[in-house]
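Note that one protein chain of the assembly has been removed; the remaining protein chains are unaltered in position.
Here the chain labels run A and B in written order, and each chain numbers its own residues starting at 1.
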Amino acid sequence: MVDPTPFPRSEVLSVSGLTVSYDGKLALDGAEAHVPRGTLTAIVGPNGAGKSTFLKAVLGLEPSTGEVRAFGRPVAGVLDRIAYVPQRAAVDWSFPVRVFDVVLMGAYRRTGLLGRITTALRAEVAEALDRTGMADLADRQIGALSGGQQQRVFLARALMSRAELFLLDEPFAGVDAATEAAIISVLQGLRDGGATLLSVHHDLSTVSSYFDRVLLLNRRTVAEGTVATTFTRERLATTYGAALLQAAIV
Amino acid sequence: MLAALALQAGYNAALVSIGAALLGAAAGGAGAFLTLRRRALMSDAMAHATLPGIALGFLAMVALGGDGRFLPGLMLGAALTAALGLWSVQMILRRLPEDTATGAVLSTFYGFGIVLLTVIQGLGQGRPAGLETVLLGSTAGMLRADAIVIAAGGAGVLAVLWLLHRPLAMVAFDPVQARLAGLRPETFDTVLMGVVLAVVLVGLNVTGLILIVALLVTPAVTARLWAGTVGGVARLSALIGAGCGYVGAAISAGVPDVPTGPVIVLLASALFVLSLLIRGRHG
Partner (left out) sequence: MAEFLALSLPPILVAALAALACALPGNFLILSRRAMLGDAISHVVLPGIVAAFLLTGSSAGWVMGAGALVAAGLSALMIEAVTRRSGMEPGAAMAVVFTTMFAAGVLLLEVTGTGAIHLDVEHALYGNLESLIWLSAEGLHSLVDPAALADLPPQLGRLALIAAGIALALVVFWRPLAMTVFDPVFARGQGIRVRWVMAGLTAATALAAVAAFQAVGSILTISMLICPAATARLLTAGLARQVWLAVAFAVTSAVMGYVLAGYAPVWLGAGFTVSAAGMIATVSGAMLGLALLVTSQRAPARL
């Protein structure tokens, strides 16, 4: 895909001076990020570091100051190229939708108000479900799924948007091992296909095996770069505070 | 009563039955989206907030020299204060929880409406007799013009719901994702409230403002016990609403002293209880 605007081709997301405050308390204080195309970045930091807030502020879901550009443009104008997978608790699980319907909602920008649900689109939903290992459950009501399965449905919905930048908020929180394996393989597959992904991540022990980049965040950006150069004991100690780091690793 | 069910009980009874069925369908459809958005009690506040508008509409028309009973004029007043009531709920919501905001607006607007009704009685001008039928509805004197208003309103409501069912469902299910997909949840919430307001206004004639909330909520929650998709819930809810409206109006026409609104509501309630016994969670 050729981007018409002049801008370092490789940098998909650039964030500078991102600041969010609640009632005068700073949740984010000038966070930075420069994310190149085709990478899978873990956002890591202690509780209360503003990781979820960072994603929401990037998307414009939280009032913030600072500059956020995606694909070289303000985010509001390129939301159609971005997908967001929120933490699971957000929706009414008794809502009368089947897995298939939820995933189809991911294609709303294409179907619009009354656009026909074509055979091709149905096939695409089936493929998204297949990639996330949910093909057998397409007709289930979403409330009847396990936590891990619900998370995979939301990932499948994100796939339908054909986005190039994916923002995920703790996709592995409280899921079973099978789901974790399924999700990470989808994420790595997307990266290998040229997409750019950022994911809030809690489990420090899996950062090196799952991700290729890391963004250390504690209200401001402590460090950002490849796992090899950035995910070091000293940097983590700065991010978490030495005592807390012990707790985080154990 | 069987004659009324078969539309053979005279012109007026047939008119009432068809009108009630159309109102039931519109209320059922709108109520499906309203309950999915978890705003059931908003309709209660809105319905009660129509009362001062009806009284003001009457006073305005009397001041202009009419007898105050021109239905569109009363409905315009009702729409204005209902909208003001909704706006007040939104303002209070910034500071207080939703249930408190709803209850405060409901009781204040209604209390003021009653003050205005007693003002109208005191003034003794126009033809105020029976103005309070808007509280509990009255189908006895339904005219062809009223039936046309109900039919047009009901058809309009159903058309808007059909046109916008996808975004309304998305906003109800996951407002954050809807926003990211380019839909403004505020816009569709306003549309939804407008549709519910139309149902409330049309329903003033049939069930009255206290019971119209039942026509919006009960068929919708009944349908939700049976259907697994948004479309299914909306269609079934509209069908239940239409059925209860039609049968209720027929019963009311065939049995003396039986008021229409309460019968329609009780039919819907009976279906709900039955559905809950069959499909509800046990224990």
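Here is the rule we go by: contacts are C-beta pairs under 8 Å (C-beta built on N, C-alpha and C of every residue); 3 or more make two chains touch, one makes a residue touch a chain.
All of these numbers come straight from a predicted model, not from anything done at the bench.
Novice: Touching the left-out chain: which of B:117, B:164 or B:249?
Specialist: With B:117, B:164 or B:249 as choices, the missing chain is touched by B:117.
Novice: Of the residues B:16, B:149 or B:213, I need the one that contacts the missing chain.
Specialist: Only one listed residue reaches the unshown chain, and that is B:213.
Novice: Could I get the residues of subunit B that touch the absent chain, sorted low to high?
Specialist: 35, 38, 40-41, 43-44, 91-92, 94-97, 99-100, 102-115, 117-119, 121-123, 132, 135-136, 210-211, 213-214, 217-218, 220-221, 224-225, 257-259, 261-263, 265-266, 269, 272, 276, 280-282
The rule we apply is simple: only the chains that are shown with their structure count from here on.
Novice: Going by the contact rule at the top, pick out the subunit A residues touching subunit B in the complex.
Specialist: Subunit A reaches subunit B through residues 59, 61, 79-80, 82-84, 86, 90-92, 95-98, 101-102, 105, 108-109, 111-114, 141, 157, 161.
Novice: How about subunit B: which of its residues touch subunit A in the complex?
Specialist: Contacts found on subunit B: 36, 38, 163-164, 166-167, 169-170, 172-174, 176-177, 179-183, 224, 227-230, 232-233.
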